[in-house]
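Quick one: the structure is below, and I'll ask about it shortly.
A single protein chain has been omitted from the complex, and every remaining protein chain is retained in its original position.
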Amino acid sequence: MKSVLPVLTIVGAIFAIWYGAAVWLNAPWAHDVAARADRVLSLPELVADTWAQDKPKLPAPHQVAVELWDTVVGKSITSKRSLVYHAWITLSASLLGFVMGTVLGFALALGIVYNRVMDMSVMPWVIASQTIPILAIAPMIIVVLNAVGLSGLLPKAMISMYLSFFPIVVGMVKGLRSPDGMQLDQMRTWNGSRMQEFFKLRLPSSMPYLFTSMKIAMAASLVGAIVGELPTGAVAGLGARLLAGSYYGQTIQIWSALIMAAALAAAAVALIGLMQRVVLKRMGLS
Amino acid sequence: ADDLSLQLKWVTQAQFAGYYVAAEKGFYEEEDLNVTIKPGGPDIAPVQVLLGGGADVMVDWLPSALAAREKGAPIVNIAQPFAKSGLMLTCLKEHGITSPADFPGHTLGTWFFGNEIPLFSWMGKLGYATDGSEGGVTIQKINFNVDPLLQKQVECATTMTYNEYWQVIDAGLTPDDLVVFKYEDEGISTLEDGLYTTEEKLADPAEVDKLVRFVRASMKGWKYAEAHPDEAAEIVLENDSTGAQTEEHQKRMMGEIAKLTEGSDGALDEAAFQRSAEITMEGGMITAMPEGAFTHDITDKALN
Amino acid sequence: MIWLVLGIAVWAGGWALNVWLAGRAKSTATSLAVPVVFGLTLVVIWECLVRGLEISPVLLPPPTAIGARFAASTGVLWEDFVQTVIKGALSGYVIGCLAALGVALLADRFVFLRRGLLPVGNFVAALPIIGLAPIMVMWFGFDWQSKAAIVVVMVFFPLLVNTVQGLQASEVMQRDLMRTYAAGYWTTLIKLRLPAAMPFIFNGLKIATTLALIGAIVAEFFGSPIRGMGFRISTSVGQLALDLVWAEILVAAIAGSAFYGAVALIERAVTFWHPSQRRRT
Amino acid sequence: MQNKSLASSEAVISARNLGLVFPTADGSVEALKDVSLDINKGDFVSFIGPSGCGKTTFLRVMADLETPTSGEITVNGVSPEEARRARAYGYVFQAAGLYPWRTIGGNIRLPLEIMGYSRAEQAERVSRVLDLVELSGFEKKFPWQLSGGMQQRASIARALAFDADILLMDEPFGALDEIVRDHLNEQLLELWKRTEKTIAFVTHSIPEAVYLSTKIVVMSPRPGRITDVIESPLPRDRPLDIRDTPEFLEVAHRVREGLRAGHAYD
Partner (left out) sequence: MQNKSLASSEAVISARNLGLVFPTADGSVEALKDVSLDINKGDFVSFIGPSGCGKTTFLRVMADLETPTSGEITVNGVSPEEARRARAYGYVFQAAGLYPWRTIGGNIRLPLEIMGYSRAEQAERVSRVLDLVELSGFEKKFPWQLSGGMQQRASIARALAFDADILLMDEPFGALDEIVRDHLNEQLLELWKRTEKTIAFVTHSIPEAVYLSTKIVVMSPRPGRITDVIESPLPRDRPLDIRDTPEFLEVAHRVREGLRAGHAYD
C-alpha cells in the first residue's frame, strides 16, 4: 500500500507526457485538415482537436479509456465486440502455453544439468531455435497442426510454449547449478541419489532463478499467443483485434487491445511475484 | 452433407461476401454441402493451408497462384468470380502528382504480397528506375493500411477501390484531395479473387462433384450479394468474429465489390488470364507461361 | 520408406557417436563436435522426412534446397544481415540493455521510484511487440530506427527483472562488511552488489540476445525498406519462396547463436567465481 | 544524558542497559538483556561465553550492524552509526566472508580502495598484512582455492590493512593451529601497543583471552547478559611465557569459573 503514491506519481507523469505527445504527434494532421478548410487553428483549438481525432497517430489517454470502458464494461462478455471475450481467448492460450513451456523448459534444464551429452549438444540448438522468427514459422506450425487435426487453443499454446520455454531453460540451468561445492559434497557423502540431490538441494537452490525466469516466460507466452492468433486467420483474441485495428487504421482500438494485453501480462507477472514472495518466505530465503 | 472448407485470402470482410451469403442463405445446404469458411490474414499463405490439407478450396490472386504453381504447388483455378481488378495507386494531390509523368522523384508505397509485381512492370513500361536513383522513383514496402500515405511517409500508396481508398476518405480527405490510377485503366491489371484447388482433387470424380456444387452455390451467393448489398454486408458483419468491422465501411465495400464481380458468371476469361500471366512474367514472378493452371471443367458443369 | 528408415538409423548413429564423444575427456574439439554432430543428425533426419513423406516444397523445403539457395544468395543475405542484425538488433540491444540497467539501478537507489517505476515498468514492458511494431514504425519511420526501438522494448523487461533480482543477491555478511567500511551507496554497488548480481544480469543478457534478433526481424514485417531479413522472409512467404525463407532463418540462427555465444563467453570471464561456472571435473 | 556522566571520560564505547530481541516465526529470542559496559580508549577487551550468548550480537550492535531494542550505546561519544560513518571500525567477522570474485589480494585491497588510499600505499599495505598473516604468495589465489584457516587469516589481514581506531574481532583465530595462533597473538599485542587501538575481541580460548586482554567480559546465555567483568592485573608487556605465571593462572581460573556458571551441566 506504500506504493500507491509512487505509482500514482509515475502514472501521472506518464499521462502528462502522453497528452503532450498526443498534441505533438497529431498536430500535423490537424493542421492539414484545417489548411484544407482554409483555417488556422488557435492553440486551444489545436489541443482540443489533437485529443479528439478519429484515427490519431497517438490517441489521448481518455480516448483509449473510453474505448476500453465501452468494450470491457459496455458489452456483454460473450459478445464478439467485448474486449473481455477476446482477452480471455488470448489469456487461455497463453496460460496453457506457459504451463507447457515451463514444463518443457524444466525438462530440458534437467536433461542439460544431468546428462552430459545433452549438456554438450542441446543448448546451442535451443538457442538457435529462439532465433527463428516465430512470425515466419507460426503459419507453418499452424498449418501442420491443422493438417494433423489440431486446431483452436492448442496451436496457439504451442507457439506460446515455444517462446516461453527458453527463459526457463536458461534460468533453470543456472539455478540448478547454483548450489556450491560444499552443499553438493554433503550430498555425495550421504550418497544421495540423483533424485534426492535434485529435490533436496538443486531445486530449492534454484528457486530465485525459477521465479525470475517464470516472470519473463509469462510475458513471452502472452506475446506468443498473440503471434499465434495472427495466422489462425485473425479470428478472435487480442492479436486479431490488433491486426484488424491495424488494417483499418483504428489506432484507438489498437491501443486499447495493447493496454489490455499489457494488463493481462502485468497481472500474471504480479501473480508469479506473489507466489515468489510466499514461497521464498516459507523457505526462509527472503 | 459433404464437408468442404474454404480458405480466404484475407480477414472477414465484404470482399468475400458471396461465400458468407451462400452459407447464411442456405445455398450450400441446398447443394448438400457443409462449408467451413476460414478467414485469412497477412501471415496466412492459403496455398500452404491447401497443400497441408487444411482446406479444400482457396481464394487467391492469380499472380501469387501462378508463382506457387511454378514453385511446385499443383494448384488450379476452377472459377473466377471477380471479373475486374480493384487495385489502384492513390496519391495525395498536394504532392503535385497528376499523371504518371509526375512520378519521378516520389516515393510509391506498395504491399509486397505479389502486389508489387504489376507496379514494377508498370514502372518498367514507363521507363523509371525503382531504386530511388535520379529520375526514378522509390518503391517502399508498406503494410496493409493507409497510415503511411496519411502521415506522408509515402506520396502514393496501393489501395483497393473497395477498402483502403475509403479509409483515406474516412480519414477526412476528400476525393478532390486525391489522384487515383486504377490498374484496370493503366493496362496492368491482373485477375484477383479466384477459386483454386489441387490437381489431386480434380482427378477424383467425387471431389469434382463436390467442387461443382460448391462453385454453383458460391456464384449464387455472389449474385445475391450483388443484388442485395446491404443485406450481404450485414451477413459479413455477423460473421466477423473479431468484432472490429463497422457497418458503414462494409456496406460501402460491398457496393464496390459488386462492381468487380459484376459480369462474371464464375467462368474464367482466358484473355484476362493470358494478360495477367504476361504481366506476372514481366514482373519476374514466374519464368515461363503456365500450363494447365486453370480448368473450365468445374464452371462448365456448374453452369449447366 | 527407405528414407524414413535411413532417418532413424542416422538418428541412432548420431546419438551413439555423441555418447561416445561426451564420454571422452572434455576438450575444445569434443565440446564443438558434440553439438555439431547433434545438429547434423537433425538436418539429415529433416531431409529424410521431407523426402520420405514427400512433403511439398512450398510447405517445407529439404535442407539441401535451403543450402543451395543459401549458397546462391549470399549477396542478398549479407545485405539483409547488415540491415537487420547490425543496424537494428545490435543498436537496439545496446540501448535497451543500458536502459534496463539504468532503470534497475534507479529503482534500486530510490525507494520511491522502485515502488512506482517497477510496477509501471513491468506493465509497459509487457506490451506485446507485435502490437508495438506498427506504432514504432509509425513513430520512427521505416528504416532501422524503428526496429531498434522495438528491440529496446523487448530486451528491457528480461534484463530489468534479472537485474533487480540480482541486486538483492549479495549475502548479509558481505553487505555488513561494506557497512563497517561506511561505504556509500555507489561504492557498495560497484564493489559488491553489481559483481554479486552478475550471474543474474548475464542471465538476462543472454535471453535478450535472442529476443533482440526476433524483435528486429519481426518488426520488419510491419514496414521496412526493401531489404532486411524480416522483409525478405515476409515477402518470400508471400511468394512461396520457402527456400529463401529458410536460408534467412539459417542466417538468423547462426547470427543468434554467435551473439549468444559471445555473451556467454563474456559471462564465463566475468562470473568465473560463480559455482555454476566453476564446474567440477 | 544522565548516562553520559556515568561513563568514564575516556570511554570509547559505553553501553547502558542494552537489550536486543530478535523476533522470529516461533517466538522472540532475547539475544542481549540489560547489558552495561564501558570500554576505555586503548582497552583490549575480550568477550567470552557459551555459544549463543550474544557475543556476536553485542559486537554487531557496537558496529551499528544491529539496532538495540532498548538501552543506549555511544561510541566515541556519538552513536554507533556516526562512528561507523567516520570509519572508526575494523571488523573481522566470525566467518571469513571473502568476496568470491576477488583474489585474496583484491579482498584485502577492498577497504583500502574504498577509503581512498593511493595505489602505491595499497600495494604496500597489502603485502605487509599478507606477510603478517603468512599468506605471502597467495595474493593471486581466489578464496575457494584456500583452506579454511587461510581464508580466516585473509579476513584478519583485510581488517588490519587500514587504520581503524576500534578493532572488532569475532573469533578471528578459531580455525588456526596453536603455533600460528600464538604467533598472531603476539603480533596483535604488538600492533595494539604500537597503535593504541581499542580492541573488542571474541574468543573461546580462556588462555587467549587472559593473555591478550586488559579486561575480560564473561557472558551467559538466554537471555544474553554480562555475568562478570575481570580487569586483568597483568602488565601491558606480555611475553608468551607469562602464561605460566600464577597471576595468569588465577585470572584464567576466575574466567573458567564464570564460564562454567553460565552452563547448564556440571
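Some notes on this structure:
Order of writing sets the chain letters: A, B, C and D. Residues in each chain are counted from 1.
Keep this in mind: a residue touches a chain if its C-beta (ideal position, glycine included) is under 8 Å from a C-beta of that chain, and two chains touch if they have at least 3 such contacts.
Keep in mind that what you see is a predicted model, and the values were worked out from it rather than measured.
Counting contacts over the entire complex, the absent chain touches A, D.
Touch with the chain omitted from the figure is made, among D:38, D:64 or D:171, by D:171. Touch with the chain omitted from the figure is made, among D:146, D:217 or D:230, by D:146.
Within subunit A, the residues in touch with the undisplayed chain are 182-183, 185-193, 196, 200-201, 204-205, 207, 283-285. Against the chain not shown here, subunit D presents residues 22, 24-26, 29, 48-52, 55-57, 94-95, 134, 140-141, 145-150, 152-153, 170-171, 174-181, 183, 204-206, 256, 259-260, 263-266.
We take it that only the chains that are shown with their structure count from here on.
Across the assembly, the mean Cα position most removed from that of subunit B is the one of D.
Centre-to-centre separation between subunit A and subunit D, using Cα means, comes to 53 Å. Note on chain placement: the centre of subunit B and the centre of subunit C lie 38 Å apart, centres being C-alpha means. Taking each chain's centre as the average of its CA atoms, subunit A and subunit C sit 17 Å apart. Of all residues in subunit C, those that touch two or more other chains are 59, 134, 138, 221, 234, 237, 274, 278. The set of subunit A residues that touch two or more partner chains comprises 57, 135, 139-140, 143-144, 181, 230, 246.
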